[in-house]
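Some chains omitted; the rest stay in position.
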Amino acid sequence: MKITRTVKKILDNYESDNPGTKGNLARMLMHGKLGGSGKMVILPVDQGFEHGPARSFAPNPDAYDPHYHYQLAVDAGLNAYAAPLGPLEAGADSFAGAIPTILKVNSANSLSTNKDQAVTASVKDALRLGCAAIGFTIYPGSEDQYAMFEEIRDMASEAKSYGLAVVVWSYPRGGKLDKAGETAMDVCAYAAHMAALLGAHIIKVKPPTDVLWQPEAKAVYEKQNIDISTLPKRIAHVMQAAFNNRRIVVFSGGEAKDLDGLYNEIRGLRDGGANGSIIGRNTFQRPRDQALDMLDKIIAIYQGKM
Amino acid sequence: MKITRTVKKILDNYESDNPGTKGNLARMLMHGKLGGSGKMVILPVDQGFEHGPARSFAPNPDAYDPHYHYQLAVDAGLNAYAAPLGPLEAGADSFAGAIPTILKVNSANSLSTNKDQAVTASVKDALRLGCAAIGFTIYPGSEDQYAMFEEIRDMASEAKSYGLAVVVWSYPRGGKLDKAGETAMDVCAYAAHMAALLGAHIIKVKPPTDVLWQPEAKAVYEKQNIDISTLPKRIAHVMQAAFNNRRIVVFSGGEAKDLDGLYNEIRGLRDGGANGSIIGRNTFQRPRDQALDMLDKIIAIYQGKM
Amino acid sequence: MKITRTVKKILDNYESDNPGTKGNLARMLMHGKLGGSGKMVILPVDQGFEHGPARSFAPNPDAYDPHYHYQLAVDAGLNAYAAPLGPLEAGADSFAGAIPTILKVNSANSLSTNKDQAVTASVKDALRLGCAAIGFTIYPGSEDQYAMFEEIRDMASEAKSYGLAVVVWSYPRGGKLDKAGETAMDVCAYAAHMAALLGAHIIKVKPPTDVLWQPEAKAVYEKQNIDISTLPKRIAHVMQAAFNNRRIVVFSGGEAKDLDGLYNEIRGLRDGGANGSIIGRNTFQRPRDQALDMLDKIIAIYQGKM
């Protein structure tokens, strides 16, 4: 398919990047059923690292096999598949060229005693595995946030020099933040903004609630009458925080909910101008046919058909 | 425009620097409406990192877009524009050659639990983005101050070897310092002096109050009858602390105030011999036409016309 | 499009390569109108280096513009576009993601006094320009052949470590070879074999004549009754020499001829089992609409429709 005007316009926003990086952004934006629309659905499977295998895969034991996720992402016509080193090594050859991949280069686990992640893969790994991008999680607010920022600075710089794209998962966590703060409107917009400031090409955040958590921020939101009453309004505000839509932002699925709840949320993301969704657990914890059906509907929503 | 005598005299003060670094200092000193006068007005936009996007840009939502600031700095005829990695990447191509830029290479955020900053960009980033200088914040007094000093030592050394200039934001903070101490006369002069000691080419401090915070310093100021009764006297004292005017010192706008208050403060800076101002929030939180008008007046003050 | 069985089977032949390299082979094999068929048509534009601009582009002056070739390759639905550093730099941003590219990393010119090529681009250039492969010419038989082999050894090794593919133009030339020898059956098969021995992923040779040039080889061909009487037979023999079809071989168009002559030659290549064609001058020296028509027919031949 030829690069669409919509995708070309998005690429033009990455004006300081080399053609290699733009080409890899294009690979993801042009792939799958949403290819060319400027919208993306990405399958991330780093759940096993975060919560262990049984909590991740026991509901749908086929998902213990890394090939399962590759095949699911291909068959669903998604834009990209993101995973840590091991699973990509376990399937990258079988699925070479089949779908753009994102190597998740840092990872946390639930045995951890701090709010940090270990850097578990390298930029060179991403190249040898044929990935289009590296993925990196930061925890804004955490005691370790600055160390994480310095890690992504180095890895992003290396990745960009080799023509790879950089996806940043920006999840406020730790430090002064409580549960409500982690998904508060002001904190989520801040998290997206920080990822953009750090030079991310694609930003992943959670859909924000209507909580305003930082008192100084709350005062501004109220004084400026920023409307955050609906999800679309909140999403539009996050997009504003991502350099006024100059950076791609995709949203994770948030808390578990029923399918209608999920579809409604996706509609909210779409109506707010989000570039798309990154949906892990909701996808691979269902039987394959149900997952494919769900992904079809999500794609249809982004296509404006639902 | 040909290099003026005034600017040549300033450049001569940087006598151990290579011609590349002097050339970049000259680029900033010769650019814009104050070009050649030895005075500077710089637009810094790192507020978003420090306080989040809404607190920074909601009062003037156009400012969510990184291009807005580039254009504002160009249209106002400022000497330079300073920002973190992401915003420079988002506009450096569109505005290549349009205005000297300063890459802010470390950054803090208001979710942080300590008084430190993360190093969020590299000297090589500054080169590939065509910047004239790197900018670095130190927090004299903070528990992390020595680590910050060691970071700027390394980055300044690398920057100088490549012919870049080094701008140091010197903001006393943390440790034993209380609110009054952060802007006290003796502490501010000390902060400017430390930046000079660390090898900064351009130093940014806040305008000091007439508080004398360290008892030992207070004793000396009183014994030596150092006149700190007016802002011009205090500024002249800061300039003295910056190697007796051998280093460029620019002042931030301090606390929010009305425009007349601001203009008076600028007059005080000018009369005290400051090299100029670095004005962020006061600029981009106003509608564009008001900001341009304000900057015109500030420039007129430095030109001695107001 | 999903990776086809045919393409998967071809990829499986590159069994020691990392998934990055296979992915890049897949990008070329899956792109364009022949995508998925295991057949390829590639547009190479290094004529300007070899023969100068007027001899290359004067017959169709639009072709002086590097964008022309990118657009032609895209519009014709080719698999890839190959060119030296300058032309790729001149268009890689506008056409990021639009078509797989091959960076020709060595080049000769017609002013040269020897049979060598200069290495004029690097593997890192290929990465920053988003290329799928590097292209390298060897001149088996030339006085400089061993130096060329050692250059491709180094560059291929580096390219493979980064997940790029390696295309080798294998053109016997120089040394003891006369004109007839350069395209002789035994020499051409030998050239393809050496490229394979050197680790090429894709091999480009000229269609061989029925000359047998090396006496020792001639003796064997005759003793073993190797049938080289028709082009398909000769092509099949070259494919045999390329590890019994384990390596992709594409053929250049050879000497200028009329269109029917060209189509017949392509049919011969197809019937002999060639993976495809790499057609430069014949393409860009015609007016664009005629070139597109010609490429459509060539593609139709490889699709078995003509």
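Labels A, B and C are assigned to the chains in the order they are written; within every chain, residues are numbered from 1.
By our rule, a residue touches a chain if its C-beta (ideal position, glycine included) is under 8 Å from a C-beta of that chain, and two chains touch if they have at least 3 such contacts.
Every value quoted in this text rests on a predicted model; they were computed, and no experiment measured them.
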Subunit count for the whole complex, all chains sharing one sequence, 3 displayed: 5
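Just so we're on the same page, only the chains that are shown with their structure count from here on.
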Those chains which touch chain B and also touch chain A: none
Chain occupying the most central position, where position means C-alpha average: A
Interface residue identity across copies chain A, chain C - same or different by half: same
Most distant chain from chain B, judged by the mean position of its C-alpha atoms: C
By number of C-beta contact pairs, the top two chains: A-B
Cα superposition of chain B on its sequence copy chain C - rotation in ° rounded to nearest 5: 180
Geometric centre distance via CA averages, chain C-chain B, whole Å: 57
Rounded Å distance, chain A centre to chain C centre (Cα mean): 39
Residue numbers of chain A (touch at least two other chains): none
Sites on chain A touched by chain C in the complex: 2-3, 7, 11, 18-27, 29-30, 74, 92-93, 95-98, 124, 127-131, 161-163
Parts of chain A lying in touch with chain B, wherever the complex brings them together: 13-17, 140-141, 143, 145-147, 149-150, 153-154, 157, 172, 175-177, 186-187, 189-190, 192-194, 196-200, 214, 216-217, 220-221, 224, 226, 237, 240-241, 243-244, 246-247
Residues of chain B that touch chain A when the two form their complex: 48-49, 51-55, 57-59, 61, 64-66, 84-94, 107, 109-114, 116-122, 124-125, 128-129
